[in-house]
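If you scroll down you'll find the structure; I have some questions about it.
Every protein chain of the complex appears in place save one, which is left out.
Chain naming follows the written order as A and B, and within any one chain the residues start at number 1.
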Amino acid sequence: MTAALEVRGLSYELPGRGTRDGGRGREGGRALVQDVSFTVGAGETLVLLGRSGSGKTTTLKLINRLLEPTAGDVRVAGERAADVPATKLRRRIGYVIQEVGLFPHFTVERNVGLVPRLDGWPPPRIAARVRELLTLVGLDPERFAARYPHELSGGQRQRVGVARALAADPPLLLLDEPFGALDPITRVELQREFQALEGRLGKGMVFVTHDVREGLRLGTRIGLMHEGRLAFLGTPEEFRRSDHPECRAFMAAA
Amino acid sequence: MSLLAFYARNAQEVLGLVAQHLYLVAVSTLLAFALGIPLGIVLTRRPAWQRPVLGLANVFQTVPSLALFGFLIPLPFIGGIGASTAIVALVLYALLPIVRNTYTGIAGVDPAVREAGRGMGMTDWQLLTQVELPLGFGVILAGVRVATVVSVGTATIAAAIGAGGLGVYIFRGVAVVDDTLILAGALPAALMALAADGLLGLAERRLAWRGK
Partner (left out) sequence: MAGKMTVGQSIVFVATLLAGCGRADRIVVGSKNFSESDLLGEIVAQQIERRTGLPVERRFHLGGTFVCHHAITSGQIDLYVEYTGTAYTAVLKFPPAHDADSVRRAVTAEYARRFGLTWGKPFGFNNTFAITVRRRDATRYGLTRIADLARVASRWKAGFGYEFLERADGFRGLADAYGLRFSAPPTAMDLGLTYRALAEGKVDVIAGNSTDGQIEALDLVVLEDDRHYFPPYEAAPVIRQAVLDAHPEVGTALALLAGRITDAEMRRLNALADVEHKDIAGIARDWLQAPRP
């Protein structure tokens, strides 16, 4: 079976400023991500752990081509991402962004049904799918479908964000610190529910966090990012025992 | 002579001038929307153009109308005397609030929302039409409102270039020092401006999405 996601030698340099003079600005040419490789199988969750600014978000954006890699290769469900039109690729990858980014002028129902609509599903099928997903993420469709994002709590918004990412049943899910902005209690609650979902969904997931405990709880494997590089890749158990200084720094913080 | 008596005696002429005035405002503001909104959108896609384009629109606003007409008279097609020249001038005056508000309205959309849209696989066109324009609509409409209200007032200068409108009474009144005549032109123009402001304000409250 092909892996949900295969990343080989992925790199990203900031474009040089002004190509005409051939010179590069201060930021020009700086590498944000360097030579990152990993594989995520179906039903697997790779946690990308790292300090803020270590390149985690950039790595996710390189996978769904919100940024174009300057080197390396990404395959989603066996197909080269570079060979697929970017918009089509992105509809096959669920994406939960750090700030949730629900559309404030859409109801919960329209937010969740966004990708199926873009893909041209018939409305009754979208409606059924939305109900199914809201139930899956623990929101009663009767109560929540017609609400607007500003009528939801932070935790409820995150649930809608996850439901939206799952809507078109993508083989791969990218989650960028989805629980980062929540209070500790809601956060643990959502982590638990997410853990229960992981096994049931059977999707490949890349879960970005800077919280070691969250990472160790949710990941089947841990990738530690440090200054744009993947400094460590292994199971949570291996991570705990690693003597890589950055791993130890994180363990000490836990 | 009282204003009412004047209107009673010249009803037909008044209605004709009001119609001319409405025509000048309608054509010029529609053209300004048709030019200004796409231009504002382009600026959000080409941020480098923002300064020169907004700067130019700003300059247009500061050129006195008689000077602008002076420049326009010799130009082929858009220039000369009459309605077309007046409309060109009115479009130039209306452009700034529309371009600026379209730009600000779209640029003001939460970057996370934009990012989410792109991340979900929206094309640029889908993002524009389904997310950015609806969310920026209130600000864009506010610009349209300002432009329209200002146009109703500035359309009185069309009378300086032979394009008619309510400015005819104002210019005549000034020429022969007749306050009733001046008022006969200024009053309906002011009422039209208030009406336009009220209607577009209503549209703004009714149609624009208001976020928290």
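For the reader, a short list of remarks on this structure follows.
Heads up, the rule we're going with is that contacts are C-beta pairs under 8 Å (C-beta built on N, C-alpha and C of every residue); 3 or more make two chains touch, one makes a residue touch a chain.
Here the structure is a predicted model, which is why all the values come from computation and not from measurement.
Among the chains on display, the ones the left-out chain touches in the entire complex are B.
Considering B:38, B:70, B:111 or B:198, the position touching the chain not shown turns out to be B:70 (whole complex).
The residue touching the chain not shown here, chosen from B:4, B:48 or B:176, is B:176. Although one chain is not drawn, its touching partners on chain B can still be listed: residues 66, 69-70, 73-74, 80-82, 159-162, 164, 168, 171-172, 174-177.
FYI, only the chains that are shown with their structure count from here on.
For this pair, chain A with chain B, the centres built from the Cα atoms lie 46 Å apart. Chain B contributes residues 110, 112-123, 126, 131, 134-135, 209, 211-212 to its touches with chain A in the complex. Taken together, the chain A residues at the contact with chain B in this complex read 64, 66, 87-92, 95, 97-105, 114-115, 118, 150, 164.
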